[in-house]
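So, chain A:
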Amino acid sequence: MKKRSIWVIIILLIVVVFALNFETVGKHYSADNGKSENYVGYVVISVDANQIAENKIIVPETEIPISDDDTAFSVLNEILTEQKIHFDYAGVSGNSVYVKAIDNIYEYDYGDLSGWMYSVNDNFPTISSSEYILHDGDIVKWVYTRDLGRDVGDNYYAK
Partner candidate 1 sequence: MCGRSGSGKTTLLKLLKKQLAPYGERTGDIFVLGKKIEEQSEQESVTAVGFVMQNSNTSIVTETVWRELAFGLESLGKSSDEIRRKTAEISVYFGLEPIYNKKTEYLSGGERQIVNLASVMLHEPEILLLDEPTSRLDTISAKKLISHIIRLNRELGTTVIISEHYTDDIFSYANRVILLEKGKLIENSHPKHISQNFSEIFLPTSARIHRAISPNANEILVTSAEIRRYILDNYTITKNIMPISSQPEQNNENILKIRNIYFRYSKNESDILTNLSLDVKKGEIFSIIGSNGSGKSTLLKIILGTEKIYSGFYKRSKKIKISMLPQDPREIFFKSTVEEDLLSVCDNKERISDICEFLGISELMSRHPYDLSGGEQQKTALAKILLTSPDIILLDEPTKAMDFESRQSVISIIRNLKKSGVTQIIVTHDTRTASECSDRCAFLFNKNIVSIDEPKRFFSQLTYFTTPEAQIARGIFQNAVTMSDVVEMCRKNNIK
Partner candidate 2 sequence: MIIIMQNECAFSKIHPLPLFMWFVSVISFTVLAMNPIIVIISFIGAVAHRILVSKKISVKSIIGNAVFMMMITIINPLFSHHGVTELFFLGGLPVTLEALIFGFFMSIVIQTSILWCLSMSECMTSDKIIHLIGKIFPKIAVLISLILRFIPLMKDKYKRIIDSQTALGEPISYLSAFSVLVSIFLEDSIDTADSMKSRGAELKNRTNYSNFKFSPKDFCFLIFDVIICAVIIISIKKGCLNFSFYPSISEIPTENSACFSYIMFAILAFVPAAVEVIFWTRFVSISSVLNIPMKKQKH
């Protein structure tokens, strides 16, 4: 009997956790993300995968308002949610986040050196996108590289 009741407790816990995080598709993509109105500026964000195919733009250059705690990750999340584009990342927003896929284009899909990177004002930061706080006027570009960044302008790994 003891074994049975432990299993029941475990299953109940799982169900509760499940329920707390559950969102339907509709709700997730609704524009309500509780943003406050204290905007401190605008940034321009774009997402492209030009290294895969000619002119494969996923999000064209879009202006988006930011508040003072917005990061390169949070604006990406915002724009993709707004445009209802598939997004997969690992980690919790706030801690180090790692972007795994945008629009079902996954890291390593095009070789061991492929993945998603971001640049701010044409510089490729070395910190996680959820730690990079944006300022008014920044230009954020999310690009898909097939060569550890060397094909999109990041010379960090250049020989």
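How these were chosen: all candidates are chains of the complex that A comes from, given by their letters.
The rule we apply is simple: a contact is a pair of C-beta atoms (placed from the backbone, for glycine too) under 8 Å apart; a residue touches a chain by one contact, two chains touch by 3 or more; residues count from 1.
Computed from a predicted structure; not experimentally measured.
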{"item": "Touching chain, any copy counted, for chain A within the complex - options 1 or 2", "value": "2"}
{"item": "Complex contacts: residues of chain A adjacent to candidate 2", "value": "18, 21-25, 27-28, 86-89, 93, 101, 104, 106"}
